[in-house]
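Note that this complex is displayed minus one protein chain, with the remaining chains in position.
Chain lettering (A, B and C) follows the sequence in which the chains are written, and residue indices restart at 1 in each chain.
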Amino acid sequence: MLIFEQSRSGRKAFAQSPSVAADLSGLPESFIRKEKPGLPEVSELQAIRHYTNLSRKNFSIDTQFYPLGSCTMKYNPRGALAAAILPGMLNRHPLAPESHSQGFLACLHDLQEMLKDVTGMKGVSLTPMAGAQGEFAGVAMIRAYHDARDDDGRTEILVPSAAHGTNPATAVMCGFKVREVPVGSDGDVDVETLKTLVGPQTAGIMLTNPSTCGVFERRIEEIASIIHDVGGLLYYDGANLNAILGKVKPGDMGFDVMHMNLHKTFATPHGGGGPGSGPVAVNERLLPYLPTPIVGKDGSDDAPTYRWLTDKDIPETIGNLSAFMGNAGILVRAYVYATLLGREGMHRVGEYATLNANYMAKKLEKEGFQLAYPDRRATHEFIITLSKLTKEHGVNAMDVAKRLLDYNQHAPTTYFPLLVPECHLIEPTETESKEAMDEYIAAMVSILKEAESDAEMVRGAPYTQPVKRLDDVKAARELDLAWKG
Amino acid sequence: MLIFEQSRSGRKAFAQSPSVAADLSGLPESFIRKEKPGLPEVSELQAIRHYTNLSRKNFSIDTQFYPLGSCTMKYNPRGALAAAILPGMLNRHPLAPESHSQGFLACLHDLQEMLKDVTGMKGVSLTPMAGAQGEFAGVAMIRAYHDARDDDGRTEILVPSAAHGTNPATAVMCGFKVREVPVGSDGDVDVETLKTLVGPQTAGIMLTNPSTCGVFERRIEEIASIIHDVGGLLYYDGANLNAILGKVKPGDMGFDVMHMNLHKTFATPHGGGGPGSGPVAVNERLLPYLPTPIVGKDGSDDAPTYRWLTDKDIPETIGNLSAFMGNAGILVRAYVYATLLGREGMHRVGEYATLNANYMAKKLEKEGFQLAYPDRRATHEFIITLSKLTKEHGVNAMDVAKRLLDYNQHAPTTYFPLLVPECHLIEPTETESKEAMDEYIAAMVSILKEAESDAEMVRGAPYTQPVKRLDDVKAARELDLAWKG
Amino acid sequence: MPFIPHTEQDVQEMLDTIGVSSIEDLFDEIPPQLRAGELTQVPEALSEMDMMRRMRERAAQDEGALCFIGAGAYEHHIPAAVWDVTTRGEFMTAYTPYQAEASQGTLQLVYEYQSMMASLMAMDVSNASLYDGASGLAEAALMAVRANRKSKSRKILVPGSVHPSYRSALNVIVEAQNIEIVEVEWNPSTGTTLIDNLASFEGEDFTAIVIAQPNFFGQLEDVDALTDWAHAQKMLVVGLVNPMAMAVLEAPGNWGEKGADIVVGDGQPLGVPMASGGPYYGFMCCTSAIVRQMPGRIIGRTVDLDGKPGYALTLQAREQHIRRSKATSNICTNQGLAVTASTIYMSLLGPDGLATTSGHCYQNTQKLIALLTSIDGVDKAFSGHNFHECAIKVPAKASLVLEKLAEREVLGGFDLGVNYSDLEDVILVCVTETKTDTDLDVYKLALADVLNEINS
Partner (left out) sequence: MPFIPHTEQDVQEMLDTIGVSSIEDLFDEIPPQLRAGELTQVPEALSEMDMMRRMRERAAQDEGALCFIGAGAYEHHIPAAVWDVTTRGEFMTAYTPYQAEASQGTLQLVYEYQSMMASLMAMDVSNASLYDGASGLAEAALMAVRANRKSKSRKILVPGSVHPSYRSALNVIVEAQNIEIVEVEWNPSTGTTLIDNLASFEGEDFTAIVIAQPNFFGQLEDVDALTDWAHAQKMLVVGLVNPMAMAVLEAPGNWGEKGADIVVGDGQPLGVPMASGGPYYGFMCCTSAIVRQMPGRIIGRTVDLDGKPGYALTLQAREQHIRRSKATSNICTNQGLAVTASTIYMSLLGPDGLATTSGHCYQNTQKLIALLTSIDGVDKAFSGHNFHECAIKVPAKASLVLEKLAEREVLGGFDLGVNYSDLEDVILVCVTETKTDTDLDVYKLALADVLNEINS
């Protein structure tokens, strides 16, 4: 039932707003709203009961194993929430004077320093509000770099065919044409073809490493040379940073600019779709173009004072991407996470994320599942392809995903990357236990048997959720996007 | 699965305690524990996932209509929680000096004043930690009163047969014999018999009004005279205060002493069984005996200072019932609730609680259910008896209660009071909407039909819960009270 | 090992399964020269206890002042229930509802959000959120260019009375796509965009105009006239509004004859804490006619195999994960949790609660204006009407006045001189329902004191 269906006209059961109406007599009629908005009129209890019950219809990290590939659904420490909602943090106005902001600025500055270290970069701007905005900032900096050199002909951004959709979409938003680079059967970029695609029109390339194929791009240094040799720059899509956190620094691989997804690698909650945070890091070349604001530090280490750096400090900045400081509260959570992990813990992330993924990959392979890249090491994630199952039993990757829900397992990412048919991209993360992974594997084995004996049943899954399989076609054809009463 | 079954020896995945072990070298071996306790070794994620999922197996006010009679399961305002967990409230040590306690003491003092007003009493002590402890305090004060007058022969406490179990149990804990008073077919105490039961042995009577039969004891003033005339005192069990809050004051009915259940009437959460809070209120007669501590106020209303009253101020006090100030945090919540309701809101509680119960009673009667007291007004709750259903279809009150769970309705109180056969004691509270009650009634109507057409099915209910009906006999015979590994 | 559950035995069993002898072996495809050394800038781990202690100390540094700054972020009372429910693990630690059947909670909530927001704006549809108000405005500009097939110019009119940070973010985001932002001057006596200012643009091809209500100065624009003028010029109208104000002021869907075509703004006032600037969320509504040009996720109501109603991501063909380089935007992760909070906030307040809250913001602002302008030399900078912000002219440099107010623990507002060189003696002051009469007096006394000090 919708909250609107519980609404009754004239119900006022709250203690939430002043009980006396305000005096609006100074406002001319012409400015004033004529009709009430159609917000629900429910009691506090009704609202809480409704949304509490709605929440219970979700899978989440807190309730299920959630191996959604490319999304790094790791444990979100509650301590980070507790720190971020301290009154001094929660109630600080974004434009509060620096005299009243030293605590907050100190956290941000510390985070900048740590992110520089783990990325091997020279400068960081925390402002982008998610990975895609980080990509925008990064590619806009690439553009600014070429512009500053009057290097006008660079109209193309290269993107591997396996790349995440945000990569090509970002390149276009930044005014570039996208040229796809093929990926070989081993999951690595086809370097020979790449050589033929580069030239004076190349502004840069956007790469993740490990790639969305769940393997480490082994010839990354060679790729970097190829791009740099023609005058292009390398953008690192940090969505997969978890695989190499503390093990490899993108700056060392030859990347010029990158973003991080703090909501992945730094364990900030995904919030049912967001918010995230996508700081950008750059090497020396792109330092002048970093988006504002950035936190600067003056004074000694013992008695530091922090202040905002703006376009007065960074005159060539690409500028600001949001009204204030991006998703500030998420940055605080990420800072807390890094503080709790510490140096040792940071080194362990990549190790255990990789251990878990390789374990799951090997076990699933032993149970008869086909790895997309059987000859490669898995990184923090890996891909299986269910083509054989689809061909033999008509049970496809989506069917298996839906059936997993009946086993109380969140489905992995399906049909991405697009180049592997009927694929599942599986990312357990380092915070999951062996037992949790074994349960998932047992569910997969069981579904495999079900597909062999009762494919029809599997195709009808799920059966245990609040709804059965939904009609997406109807959703798109007969648009119903708002309740009409 | 139990948390212990997720434990693995040697797992240490927390950021919760110092990582270095402490130096215990100063402690002789003989004091030191030899074997680790069998606490689970799980990660933070495992613990959160486990307990989050466990919580999802509960019905609660926040998720369901919960008309548990005699328990007043009303909405628990989240604002009361927010106020009670402000750091200054949460971190205050119970023995902090008064100089560092004025904020907390002010809340308690204000609450005392409000409770005096709504009860029509002269003094309040907030210390009892639940209704039963309030009863203990009250009856102990009755005892102290008679003792102080050297009135030694008063060995009996009268208790109506319909009374809650805590009443007779309390009387015995206070060293009294219990004498049951019969209840008439109209739900009122049988006054004629009562007259024959009283005498010089009568220390007092414990009554609720409205009674646990869900009706108002109409001859209460006469009862008060009968008891007072023989030198006894009247104890008011405030569990049902919600029915008359703002409408009738127990002090005006002739009661000498009473407790309140703040977790019922004052909307503090029930916590899956507790904590509650059971302040006692007394008239002049019993003022000297109030349990300590109590909050006193010095100075003017403009510049008050508050302090603890102890046995130095109240030399005849029965004493303290707990180490500190009872369930202080619950008292803060109750204070906040009263503040949010205010005077008008307080008057409304009894009105709307009564409206809801009478509405449900009448509707259920119209749908063919039998009221236990059809000629009486319902108060904040009412009783139906399912004897007919039991006789005709072998479906008893428990079966209907269990089947209600399948309709996502929490069952009412069953088989209490004991004197009404196959009964449901139903208390909707004032915070439930007409729609919520209508849904419950619809479920009852549907179950009635089911009982007529498929009694077997109803007897097997519930079917939709995490477990089916449990074997209570086995639970008691083959005791398994702790996991043994 | 914080957050890592592996026992030594687990690790050994897993390595055996994989067939390697150490975790290190799993990195053997990585060129050795790329392997990182120590992380020198990451300090030793703190326990949660030590971390909280540090954070409490840092948070306390920034606490305690009375805040009258608005300028795009607003202090409102947030009912306790809002975040209690929002931070339930099932909402907070889920992700984008790709598996609709296991995400009906989030999906239905967002459908309800879309319904509420569309209704609050008097528009047909809403999306599920963009990053914030400023980037949302940029998305609106891009959308307008896609949607207005009649216009070829890629030029958009934006009044100078629109939030300066919004305007600069807009510029940053749209300039790469050759979209030109043309500034419209505001009237120095009213602080608003007058129709007269627009006459010079008539006849030229513009794709859209942005109309802010209230505008950055807190002033109320003649939205009906502006909307009708723009539509007559075949521009699309992009409304930029404070959603809290819309409980009292006429909604964009009802501006002029035909209403705005696209509406954006920041959802922060609806139950989202100020939190140093985010996470907030950009909301976006539009007419049905152009919904397929809308960026961001959209939830639709549909049915399941049994015909039971259910909710799912829809119109995904607009999005980057399907359409890639041809998507309406690159946005992927949005601001879902803030939207969750707003939805619960709007449910708790309802239409009347929201209107009362909004009305008290207005009323308190009027009270403060009266108090402050009773000080010699202090005056409203503009004539006309305003909502809950007001540009106040002081007889000194605003930056100096604000600095001295801050020393008195009053954050007195935003220095308009930062962005408007003509307004160096003007403070943008904001008052919401959270301020008591005592608070207003504190401000007045502090300001009088500061001005005294400066002038003596």
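Everything that follows uses one rule, which is that a residue touches a chain if its C-beta (ideal position, glycine included) is under 8 Å from a C-beta of that chain, and two chains touch if they have at least 3 such contacts.
Because the structure is a prediction, the values reported are computed rather than measured.
Considering the entire complex, the omitted chain makes contact with A, B, C.
Residue B:Ala338 is the one among B:Leu158, B:Ala281, B:Ile294 or B:Ala338 that touches the chain not shown.
Interface note: of B:Ile314, B:Leu405 or B:Val420, the residue touching the hidden chain in the full complex is B:Leu405. Contact with the chain not shown here comes from a single listed residue; of B:Asn240, B:Thr265, B:Asn283 or B:Asn327, that residue is B:Asn327.
Think of the hidden chain as still there; on chain C it touches residues 47-49, 52-53, 77, 79-80, 84, 87-88, 433-434, 436. Although one chain is not displayed, its contacts with chain A can still be listed: residues 8-19, 42-46, 48, 52, 77-79, 81-82.
Here is the rule we go by: only the chains that are shown with their structure count from here on.
Seen from the C-alpha centroid of chain C, the farthest chain centroid is that of B.
The largest tally of C-beta contacts between two chains is found for A-C.
Annotation: 46 Å between the Cα-based centres of chain B and chain C. Centroids built from CA atoms put chain B at 48 Å from chain A. Chain B has residues 8, 15, 43-46, 48, 52, 77-79 in contact with two or more other chains.
Among the residues of chain C, those in touch with two or more other chains are 1-6, 10, 45-48, 51, 79, 81, 84, 89-90.
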